[in-house]
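Heads up, one of the protein chains got dropped from this complex, but the rest are sitting where they should.
Read from first to last, the chains carry the letters A, B, C and D; within each, the first residue is number 1.
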Amino acid sequence: QKAGGSITVGLELDIPGFDVLKVGVYDTAALTASSALFDTLTYLDANGKPQPKLALSWEPSEDFKMWTFKLRPGVKFHDGTPFNAEAFKANFDRQKDPANKCRCAFYISNVNNVQAPDELTLVYNLNDPSVNFPSLVSYASQTNAVHSPTAWKSKGEEYNRNPVGTGPYILKSWTAGDRMILEKNPDYWDKDKVYFDRITLKPLPDAQSRFASLQSGEVDLVWDDEYSADNIQKAQKDSKLTVHTYEGSGAQVYAFNTKVAPFDDIRVRQALVMALDRKKMSQAITNGLSRPASNPYGDGSWVKCKDDGALPEDLEKAKALIKDYGKPVEFKMLVTATPRGRMVGQVLQQFWKRAGANMEIEQVDQATIPPRAFMRQFQLTPWRIVDLADPDIQMYSNFKTGSPVALANYSNPELDKLLDHARVTADTNKRIDDYCAISRLINKEAIWFWTFQNTYYAISTAKLKGLPKMYSGMIDVSRAWKE
Amino acid sequence: MATLELDVAEEAVSQAARKGRRLGLLFWAAIGWMTFVFAVAVFAPVLPLPSPTDMDMLERRAPISAEHWLGTDGLGRDELSRLVYGARISLVVGLCAPIIGLTLGGALGMLAGYFRGRFESTVVGSMDVLLAFPPLILALAVTAYLGQSIFNLTCILGVLGVPAFMRVARAATLTLARREFVIAAQALGATHARILLRELLPNVILPLFAFFLLGVAVTIVVEGSLSFLGLGVPPPISSWGSMIGEGRESLDVAPRLAFMPAAAMFLTVLAFNLVGDTLRALTDPRQGAL
Amino acid sequence: MMLQSVPSISPGPLLKVDDLVVEYPVGPKIVHAVSGVSLQIARGETLGLVGESGCGKSTLGRAVLQLRRPTAGRVLFDGQDLTEMHGEALRRMRQRVQLIFQDPIASLNPRRKIGDIVAEPLVIAGVKDPEKRKQLVYEMLSAVGLDPTLVVGRLPHEFSGGQCQRICIARALVLNPEFIVCDEPVSALDVSIRAQILNLLEEMKGRFGLTLLFIAHDLAVVKAVSDRVAVMYLGRLCEVGPSEQLFAKPAHPYTALLIEAIPVPDPDVRPTETVPVGEPPSPIAPPSGCRFRTRCPRADQRCSDEMPELRAVAPGQLVACHHPLI
Amino acid sequence: MAFFVARRLLYLVPVLIAVSLLTFSIASLLPGDLAYTILGDQATPENVAALRRDMGLDQPIWWRYLSWLGGVLQGDFGRSFRTGQTVLQAVGERLPVSIELMLLAQLGALGIGVPLAIICAARSGGSFDRFMTGTAFGMLSVPTFLSAILLIYFFAVELRWLPATGYVPFAEDPAANLRFMVLPALTLALAEWPSIMRVLRSDMIATLQEDYIALAKAKGLKASRILFVHALKPSSLTLVTITGINIGRLIGGAVIVETVFALPGIGRLLIGAILTRDLIILQGVVLLVGAGFVIMNFIVDLLYAVLDPRIRHGHA
C-alpha cells in the first residue's frame, strides 16, 4: 500500500452536476464522483454487509418501520459546516418537499419522514417495513449523499457544479465536458485509509478511444460495459490490465405496451419471449459475456427463486402462437440511437423474424425514451431494472397498477396484491415467496421480458489495487491505491 | 468557298477520331467499375447472395470462406451481401442528395445571380441562415419528427447541400449574366425564362457538375457519419457509411469490416470523378478549341 | 436643334436620339459614359461613330437598343419612343432593331449549336414551324457566305473570328430588321477578315436596304462604310458630318488629332513624333465646359467655363467647339 | 470601409433572428417533452402540468420565443435547467476549445492542401497529379470517426507519441495543449484537405494559363515567386469561400472528433443539449455559433477585398 500519487478515471458520461433538485438522478459517472465527494450513512463491505460510515451504529424498530442511526461526531463538511442530524434532515427534507418536485423523491417514497431528535441521532420513519434499510442507504446516490446545507443555500444556482460534502475528496476544479479534479480532504475523519492525493475524472464518451486511452496510459481506470466485449477480453489477456467485474442484481428489460395491438394479445407477447435465444444473443452481441436473465432480480439479488416461471425458449411454439393469433404481427420497437442499441435491436429483430413477427426499429435518442415511455407512446420499449439492495422500490413502481413507470399498462389485482404484500412484510423468506410469485406471474403474462442480468465492468492498470466491489455499478476509487 | 467546305468535312472526321483516342485505359476502368457497382446494386435481389440481414449469431466475424466470400460482419451477416445491398443505399443517397442540392441550389443560385437585387439578397440571406444553423439539429429534428427513412435522410442531406450549390451557381451566373451572349439574347427579345434555360443553364451546369462530383463523395461519407450518430439509415439496412461505423467496433479483431466498405466507397467515388473529369474535358469548348 | 440641316436619304429619320444620358454607378461614384448625345439617322443611311476607347460608343449603341436603360433622354425609332417601352412591346420592337456585338465570339453562347443560335430570333418572334425556320436559317447562312449544311450542327468555338462575326450577322439579319447597330465589328480582326466583313455588310445594305449605326475606332474603316460620321469624345459628340467632308476638313481639334494619328501604310510616310497629348480624363469626373479642353491645343478660359453646343460650320457638318478649325 | 462594415453588421441582425427562430421552432418540435425529462419517474400528469406551467412551457411558442429574445437582448441568454450553468458560461468554457481546434485543423488542411494543389496545378496531368487525385479521394472516403480511431491506435497506443484523448487549456500549459490538439486537428485536416486541394488546383490551373503568368515568366522571376505570389492570390477566392464555410461549421463544433478525442468543445455541448432537450443551452449556443458564422462570413468578404483589389475598389 502506497499513499500519494493520483489516479485518472475515464468515465462514459459528462457529469451534469450534483444538486439533486437539478439532476434528479446520479448516473454512473456522477456516482464515481459522488462516492469520493460525499459520505453516506453506511457502506457495504466485501460481503455485502453494511458497515458504519457517517453512522456509527443503527437500530431497527420491531416492525422494521423505524430505523435509528447514531451519527459519527466531529465530522465537518468541506466548507466547515458541521455535519449533524439537522444537516442530514435538511438534505432529506429538501428532496421530499413536494414544492421542489424532485425526481429524486421517487427513490425515497417509502420514507415518511426523518427526525433529528438530537445532534447525533437520526430517525427514519418508513411507510412500510424495510429489513435491509442500512444497506439501502449505503449507495452514494442522489438520495443518500449528504450535502452541506449552507453550501446549497449560499451558492444557489451555482451549487450544482460546486458540490460540498463530507467525503474524502474535495472538488478542486471542474471544466465542463472535460476534467473534474478532486483533491484529498486533509481533514477527513478517515484520512489514513485514503491514499491518492488527487483524483481526475474525465468523460471519455467514445468506447474505443476510452479503451485506447487506458492502453496508452493516459487514464488508470475506465468505466466499461459488456458491449465492448472485445476490449474486455483483450484486457483480460493483458497482464498490464485488470478487469473488475461485479455481477449485480436487476436486468436489462423490455416492456410491452399491453394496451395496443398486437401486444394486447398474450399469445403474441408469449411468442416473442419464447422466440428469444438469450445464449445466442449473448454470443452475438457480447461474445457471450452477458448472463441471460429469466427474472427481474438476477443472481446478485437475495431473491432467489426455485421456479421463476420463465417461459421456455421454443421457436416452434412461438411460431405456433403467432399462427394462432391469426393476424400479421407487425410493430415498432424503440431503440437508442447508439451502436449498441442498434445491435441489440437488430438481433431481437432477427429472432422475431424467425418466429414470423415483423419488428421495425425506431431509433431515438436516449432522452426521448423516458418521456415516450411515460406517455405510453410506444409498442415495445427497452428499460432497465437497476441494481438496488431491495427489489421493492422498482418492482412496485414498475408493476403496480397506476404507477407512471408501470409501462406495460397492465393491471392485475393479483399482481397488485402480491406487490403490496411483499412491501409490508418484514420476513425475508415470505418476501422471497412473494417476489417469486410476482416473477412467475409476469413471466406467464409476458408483459415485460428480461434479456440479460446487470454486470458491471471497469478496466484498470494492473497497478491499481483496493478497488471495492462495484455495488450497483458504482466505481468508488476513493480508497484505492496504486502499487 | 470550296476550301471552306473541305476544311469543315475534314474537321468532322477528326472530331470523331478524337473521341476514341482521348479516353484512356483509366477511363474505361472507371466506367467498368461504375457499371459493375451499378449492376450489382440493381440486380442485388436476383444475385445468388445470402440475405444481408440473416444472422448466423455463432459465426460472427467469420473469416473469408466459400460460404461467405468476404466473411461475416459483427452480427454474423454475410459481408459481401451487405456490401452489395449497401451499395444500393449509398448510391441512392450519394446521388440523390447532391441532385437535390444541384437542382434546388442550382435554380436558386441562377435566379439570384440573374435577377440580382432584393431577390438575391433574400436568397443569399436564407442560405446563410441555413449554413449558420447547425446541421445536426436539422438532421435530428427531421428524423425525430418524420421518422428515419432513406427518403428523409436523402432530403436532409440534399437540403444541407443547397447553400453550397447555390453559391457555385450564383458565382457562375454572375459572371455569365454579364457576358455578351446573354445581352445578345436580350437584344433579340428573349424572355427571362428562355435566357435562363437556353443561354445560362448549359454554361452554369459545368461548374455545378464538377461540384456535384465532389458532393457525391462527401455525401456518402456524411451519411456514414450520420449513421454513426444514429441518424442515418434505419437498421438492419446497410450502407457503406454505416458499415464502416459498425466495422469500427471490431477494428482490432476484423479490420476488414471497416476497410472493405471504405475501399468500395473510394473506388466508386474515384471512378465517378475520373469519368466526370473526362466527360467534362470532352464537352468543354475551350479545351476542344486548342 | 440644328438637325434639319443634316441631309437624309429618305424623308423622316428612322432613328432619332434626343439628349441621351447614360451613367454607370461604380461603387459610390458615377461614370458619365454618355452625356447628352443627340443624333438622327435616316432610312438606308450608315452613320459612322468614332472616338477613342472608352468614350461611350458601345454604351450609346446599347442605350439606343435599351439594353442599358438611359438615365435621361429619348430614343425615337420610327416615331416611337423606345425609352417608354417595356416588356412585351419592347420585345416586339427588338425584332426590328438588331445589334452586332463588338466581340463576336463572346456574343455566341459557347454551348449552343450554330443552327440554334441563328434560329433563336425566329423562335422568339414566334415562327412556330420548324421547317420554315430551317429554311430561313439556311438562306441567311448562305447569304453570309457559310455553308449551312456544314455549319448548323457545330459549336461556336469551331469557327474563326471572321466566321463567328458572320454568324452574328446572320443572326442579326435573319428577321430582316430595319436597323442594325454594328459595334466595332472588325476592330479585333486582321486585315483580310476585316475586308470580308465590310464587304458583306455593304452587300447586305444593298440587298435589304438596311440602316446602320457603325461604331469603330479605325477611321479608315469608318470612312469606307459610312455616309456620315459622328466623332465622340468622353461621352459627348464633338463633330458630325458627311464622311468625305469630315475627313478632308475636320472642324474639331480632336477630329484633326485623330486623323493625324492614323498610321499610313506607306513606308515613305515616316510618322512624325507627335507632341504627347496627355491622358484622357476620367469619365467619373469629366472636365467642366468642353470635355476635350484638357488635351486641346486651342483651349482657353471660355472652353472651361462654357460647354460648346453642336453648330453647323459647313453644309451638313456640325461641330461642338468654341474654336473650330474651319 | 466603414460603410461596408456597417452594412454587414446590419445584415447580421436578420440572419441571426432567422437562425434563432428556426432553432426555436425546430427545438420545440423535437419530440420528448422537457417536463417529462425533468420529472422522470415522477411524471404523473398533474406533476407534468404543474412543471410545464412553472417553466412557462404552456405558453404559446411565439410568446416563449419573444420572452427568450427579450432576455437575449438584455444580455441574458438563460441557464441550463440541468447544469445550472448560464449559456455564456457554458459557451465561454467551450468556445476556446472549438476555436483552437478549428484553427489548427484549418492550418493543417491548408498546410497539406495548398502546397499539394500548387504542385499538382504546376504539373497538372502528370503522374504526381494523378497520384494525388487518387490519394485525395482515398482520404475523402475515410470518415472522421474511422480516421480518428486509427490515428489514436497508431500515434497514441502503438507509438505513444501523443495522448489519445483529453485536453489541457492553452493558458495552463501551451505545450501540453498542443500535444492534445494535434490528433484531433489532424483528423479534421485529413478530412478537409482533399476538397481544398481539388478546388484550389482547378483554380490554379486556370490562373496559370493567364497572360500575366506568362509575363511573370518572361520577366525571369523564380518559379516559387510565380506560383506563390503571382498565381496563388488570384486563385484563392473559392478556397477562401470554402475555408470560410468550413470554419463557420467548425465553430459550431465537430461533434464526432470532439466525442472520440473527448474534447470539451461546442459540438459536444450542442449534442448534449439536444439529447437532454436543454433548449436554453441549445438556443443560446446556436445563436452564438450563428453569430460566429456570420462574422466568419464577414471576414471572408473582407478577405476577398484583401485578395482582389478589384473587389476592394468596387469594380464588379
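As a convention for this text, a residue touches a chain if its C-beta (ideal position, glycine included) is under 8 Å from a C-beta of that chain, and two chains touch if they have at least 3 such contacts.
In this section, contacts and distances are computed from a predicted model.
> Can you pick, from "CoB--CoM heterodisulfide reductase subunit C", "Hydrogenase expression/formation protein HypD", "Na+/H+ antiporter subunit C" or "Dipeptide/oligopeptide/nickel ABC transporter ATP-binding protein", the UniProt name of the chain not shown?
Its UniProt record gives the name "Dipeptide/oligopeptide/nickel ABC transporter ATP-binding protein".
> Out of C:76, C:90 or C:195, which touches the unshown chain?
The one listed residue touching the chain not shown is C:195.
> Just one of C:53, C:80 or C:135 touches the chain that is missing; which is it?
C:53
> Since one chain has been left out of the picture, which residues of subunit C touch it in the full complex?
Residues of subunit C in touch with the missing chain: 51-54, 160-163, 188-196, 198-199, 202, 217-221, 223-227, 243-244, 247, 257-258, 261-271, 273-274, 276-280.
> Considering the whole complex, not just the chains shown, which residues of subunit D touch the missing one?
Residues 210-212, 214-222, 225, 229-230, 233-234, 307-310, 313, 315 of subunit D touch the chain absent from view.
Following the convention adopted for this analysis, only the chains that are shown with their structure count from here on.
> Find out how few touching-chain steps suffice to connect subunit A with subunit C.
Contact-graph shortest path, subunit A to subunit C, evaluates to 2.
> Quick check: more C-beta contact pairs in B-D or B-C?
B-D
> Would you identify the chain whose Cα-based centre sits farthest away from the centre of subunit A?
Between subunit A and the rest, the longest centre separation is with C.
> What is the distance in Å between the mean C-alpha positions of subunit B and subunit C?
Taking the average C-alpha coordinate of subunit B and of subunit C, the gap between them is 48 Å.
> Averaging only over C-alpha atoms, locate the centres of subunit A and subunit D and give their separation in whole Å.
38
> Which positions in subunit D touch two or more other chains at once?
31-32, 149, 153, 274
> Going by the touch rule set out above, which residues of subunit C reach two or more other chains?
Residue numbers touching two or more other chains: none in subunit C.
> Subunit B touches which residues of subunit D in the complex?
Those residues of subunit D that touch subunit B are 11, 14-16, 18-19, 22-23, 26-27, 29-32, 133-134, 137-138, 140-146, 149-150, 153, 191, 195, 198, 202, 241, 245, 248-249, 252-253, 255-256, 270-271, 274, 282, 286, 289-290, 293-294, 297, 316.
> Report the residues of subunit C in contact with subunit B in the complex, numbered from low to high.
62, 65, 67, 90-95, 98-99, 101-103, 106-112, 116, 120-121, 124-125, 145-147, 150-151, 155-158, 168, 171
> Which part of subunit D faces subunit A closely enough to touch in the complex?
For this pair, the touching residues of subunit D are 31-33, 36-44, 47, 50-51, 79, 81-85, 90, 93-94, 148-149, 152-153, 156-157, 160, 163-167, 169, 259-265, 268-269, 272, 274-277.
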